[in-house]
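Apart from one protein chain that is not included, each protein chain of the complex appears where it belongs.
All chains are identified by letter, namely A, B and C, in their written order; residue positions are counted from 1 within each chain.
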Amino acid sequence: MSGAAARVRVGMVGGGPGAAVASVHRYAMRLDGCYDLVAGAFSRSFAQSRLTADKLGIDPARVYATTEEMVKAEAARPDGIELVSIVTPPDSHHAIAKAFLLQGIPVVCEKPLTDRGADAQELVDICEERDLFIAVTHNYSGYGIVRHAAHMVRAGEIGAVRMVNVEHASSWGASAVEKTGRKQAVWRTDPTIGGLGSVLFDLGTHAHHLLRFITGLEVAEVSAEMFTAVPGRQVFDSAYVHLRLSNGARGALWATMAATGHEHGLRIRIYGSEASVEWQHVEPQRLTVRRIGGGRETLAMGQAGLSQDAERVRRVGMGHTEGSIEAMANIYRDVAAAVRRGRARSSEGHQGRFPTARDGLCGVRFVEAVCASHACGGRWTEATGSTPSGPHGRRRGQEG
Amino acid sequence: MSGAAARVRVGMVGGGPGAAVASVHRYAMRLDGCYDLVAGAFSRSFAQSRLTADKLGIDPARVYATTEEMVKAEAARPDGIELVSIVTPPDSHHAIAKAFLLQGIPVVCEKPLTDRGADAQELVDICEERDLFIAVTHNYSGYGIVRHAAHMVRAGEIGAVRMVNVEHASSWGASAVEKTGRKQAVWRTDPTIGGLGSVLFDLGTHAHHLLRFITGLEVAEVSAEMFTAVPGRQVFDSAYVHLRLSNGARGALWATMAATGHEHGLRIRIYGSEASVEWQHVEPQRLTVRRIGGGRETLAMGQAGLSQDAERVRRVGMGHTEGSIEAMANIYRDVAAAVRRGRARSSEGHQGRFPTARDGLCGVRFVEAVCASHACGGRWTEATGSTPSGPHGRRRGQEG
Amino acid sequence: MSGAAARVRVGMVGGGPGAAVASVHRYAMRLDGCYDLVAGAFSRSFAQSRLTADKLGIDPARVYATTEEMVKAEAARPDGIELVSIVTPPDSHHAIAKAFLLQGIPVVCEKPLTDRGADAQELVDICEERDLFIAVTHNYSGYGIVRHAAHMVRAGEIGAVRMVNVEHASSWGASAVEKTGRKQAVWRTDPTIGGLGSVLFDLGTHAHHLLRFITGLEVAEVSAEMFTAVPGRQVFDSAYVHLRLSNGARGALWATMAATGHEHGLRIRIYGSEASVEWQHVEPQRLTVRRIGGGRETLAMGQAGLSQDAERVRRVGMGHTEGSIEAMANIYRDVAAAVRRGRARSSEGHQGRFPTARDGLCGVRFVEAVCASHACGGRWTEATGSTPSGPHGRRRGQEG
Partner (left out) sequence: MSGAAARVRVGMVGGGPGAAVASVHRYAMRLDGCYDLVAGAFSRSFAQSRLTADKLGIDPARVYATTEEMVKAEAARPDGIELVSIVTPPDSHHAIAKAFLLQGIPVVCEKPLTDRGADAQELVDICEERDLFIAVTHNYSGYGIVRHAAHMVRAGEIGAVRMVNVEHASSWGASAVEKTGRKQAVWRTDPTIGGLGSVLFDLGTHAHHLLRFITGLEVAEVSAEMFTAVPGRQVFDSAYVHLRLSNGARGALWATMAATGHEHGLRIRIYGSEASVEWQHVEPQRLTVRRIGGGRETLAMGQAGLSQDAERVRRVGMGHTEGSIEAMANIYRDVAAAVRRGRARSSEGHQGRFPTARDGLCGVRFVEAVCASHACGGRWTEATGSTPSGPHGRRRGQEG
């Protein structure tokens, strides 16, 4: 990245007052000096949107009341945005992303990519037809030590993968927070927005992507039990899922918003024939490796001997933790490079430097399979979401 | 316990050379000075048995070639054994326990109680008819802090129980140890001894009992997936189980002998509406409590303010760890007291001071339900094993 | 902070190729969008300096060969810098800081403030005479949970402070790294640059400041033992120091660059009459509280009930770690506010929102006292560095 001149001009849809995740996106954009945030439609309320823009130092002329206005105006400007970041609730992702893609503008999109598989598939198809990309912010895959874990597991350093246990067990919805009127709590527990399985869209897709990212395996089949832990809640807030992976391994995924007292709750353990690895988001810079015979080794970012995958995203010395913002920035930095290089193929998938539309589709299909299995009393159900659906959909990479 | 005169005369079946668990039983017997080990049939090889007896300082006249001899001779002696401890492989438990019970001698028995539900039921019936007991050594329930956890959860200190995740994920069978000829590895992976689901008998019943012991809930239904992680193994070495509990809560149980690199692997997490608790056997003296709102508290044996349930089994000051031997000894000490009091009703169940035949039966029925569910593709299957089967079987205590 | 227009124009001295700490300063400047880095003298080599400037997108006209040029040119511009950040080796801090202050430009300076007490005193005097400030980047005091610790201890929540153990025990110099030619290793072990006690300037002053920041106490007297752990090294690389604090408490400080294998090594424990608190930089978001009677509580940033001091610097939700860059940015953000407010009094001291020249002086005096004590065989030596030396030096705040 060489200088301010090279900064990517980016716009944002969503991210008005109270949108916590949007602020992480903006910290991430700023951290490496790769972006200028120059336009936005931050809120359904135009007044709120302008307020947000003012705080961010954005030209009032580039604050828009609707996505449609924004797409049109920005596409017409010689200095229009080169990338858009979508941080709205999931039910709007498809329409917004589609609108920008159709104007040739690549997208960063919060997970889940969409709330319906068919919509996700359409976005994948558009990306592939037009050689554009959507970067889906499964930001946990942005941590250096998670990348090192992926390096180790994919290189066979723990032997053949036999079992994978992953959980995203948050405490945010352990009480009836939706009754307090908190905006995010409301839409996340409204069955008309996220569907009955919103916990899977919100948390389950992170766990699912992390499993795929580190192991390079796909979830082939699921057997699921969903339920509502908090009385009176309108959606399922918890899901237990048994997994059959593409290489024959087994596993379990647990997603809940009701894990009372958890500080965060994303955690993965992968058992191989020679060793196992464990990562927890509450210690984001460390990886525990347990070798056959016992004893455990705790790897830390910055120590000698880690892989280049970890080293290339390291900003500070050993012992100087990098956190959520840096993990997100790692994705944004690679997205900026992709914009600068020209349009990246969407099909790079999760083996590339950031999760793409195909990964997003895969997550949505997983959620659909879990819901279907639950509806059938836990029947084993196929979960492979990345089956190609059109002439451009040549599936690549490791099939297990 | 007052003086050597009051020591309980105990015999042992099993526990010859190489039987690791038997030595824990013997340490436990000695620790509190409650027992004299005076008789035994330690091995199928009489020579081995006499060798063991000699090392233990046991009168050669009270070493027996068979259980039958032992029962007959000890029942006939005025100073015959008052209790027998059975530490043989599971397929022999039923016959041995039955033989001693029919002579009026109460039993300590390693888990699982039996390898078939009907056999376990018969032992329960004998106990209840004759007012005898079998103490099943689910020794993890012997830890003081585990008892404190049970106190907390049953007293409602974490609110209503919503989710329970328990695992006994050992590393002992992560490689093909049965091919090395190690005795315990051989019988634990021989389908003709422990059945295909031996991992559930061996490890799953501990996890299952711990869940019941702490929560006071029963596992009502299971949906299971079993499989063999280590290629070439003759039995399932791993099982993932979804749980529906008697109060409507959900949960997951994972039992495996193939969790590569684990130091031990027994761990339970219980999520209530107000707080959650977590206990791991690798830190046996501590309990982690997480309250709604975040922050975690780590309780340690010996600290101020723990319940009497914990305090009554404490031998040393705070920070002076007690381990497996002391946990087992806590069970043996209460068994000695029960012997001294006269025959305890078997129906005291897991809410009493040690696990009984009914708890053992419950574990065996759980294993049978898991195997049945797996055989039907993970179908939800009833797992309630403690349904009374005869006139004496009045079920007591908490029904959810 | 409202918009790009409000950004503080900042320059940097030092921070050319290979200067790791400078990059943390630059990340911190960018994170909150409070700064534009517009000028610099990044290296003694002008060519290197221009290269750095180009990478950072800085106007070539504002890259300077010397501090003198930079001061002169920037002071003359209507859009000249409003703040300078000094990230050079310690022996140059005094001259550079003085030059900018004399032109009315406030300063951010890496620790130690200077390498001689008299020089530090002069900077304090200049600041107080001209109502300017130097912010010394003891960035560990920037962590939200450290601020919460300070809140707790100063509010008396742990009772009277009795003992404080603090250590900055790094592993960076555990081998003879200076022989590898690494630039920072060379100057940090060159007695002509940092003096024999460079480890105290480099690491000891962080530990010393952290103690003062959290407890509000001063180190009154020291008894020290310095030595060289790594054979052949030209400076002391380790120091053990006994402390007598201003309230009569005792303590220990350990500074070393030779703590083989440490991941980082900054850690503080404060024992009060009612409770103790512990913080370690390897878990920067958590604080351990141990209350009398036993049991420990682990507080985490973002949980309910933390003080406003912690909350006001929080950027992300519970469980989403913030690290070194965010801690540094917390200081930079408050510095930007101070610049916007007009000149802040230097005497705000460590009870203010960032460490000032007076804190820096206090650290330098501490190092001098430690060296003097060591030279006298560990004799107890006064360490109070913040005694006012001129008419403006009215000392404020808590005196014990």
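Operating definition for what follows: a contact is a pair of C-beta atoms (placed from the backbone, for glycine too) under 8 Å apart; a residue touches a chain by one contact, two chains touch by 3 or more.
Remember, predicted model here, so these are calculated numbers, not experimental data.
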item	value
Visible chains that the absent chain touches, using the contact criterion stated earlier	A, B, C
Among A:K55, A:K98, A:R130 or A:R296, residue touching the chain not depicted	A:R296
Identified contact with the non-displayed chain, of B:S23, B:S45 or B:Q234	B:S23
Given B:P17, B:G33 or B:G248, the one touching the chain that is not displayed	B:G33
Of B:A120, B:V177, B:I325 or B:C371, the residue in touch with the unshown chain	B:I325
From C:A174, C:A337 or C:A372, residue that would touch the chain that is not displayed	C:A174
Contact residue for the chain not shown (choose from C:S43, C:Q121, C:S238 or C:T356)	C:S238
Touch list for subunit C against the chain that is not drawn	158-159, 162-163, 165, 171, 174-175, 223, 225, 227, 229-230, 238, 240, 242, 244, 249-252, 254, 256, 258-263, 271-276, 289-296, 377-380
For subunit B, residues in touch with the removed chain	1-7, 20, 23-24, 27, 30-33, 54-58, 170, 172, 262-265, 281-285, 300, 302-303, 315-326
Residues of subunit A in contact with the chain not shown	293-300, 302-305, 318
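Definition applied: only the chains that are shown with their structure count from here on.
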item	value
Longest centre-to-centre distance from subunit A, chain (CA-based)	B
Chain occupying the middle, per Cα centroid	A
Centroid distance [mean C-alpha coordinates] between subunit C and subunit A, Å	36
Residues of subunit C engaged with two or more neighbouring chains	300, 302-303, 318
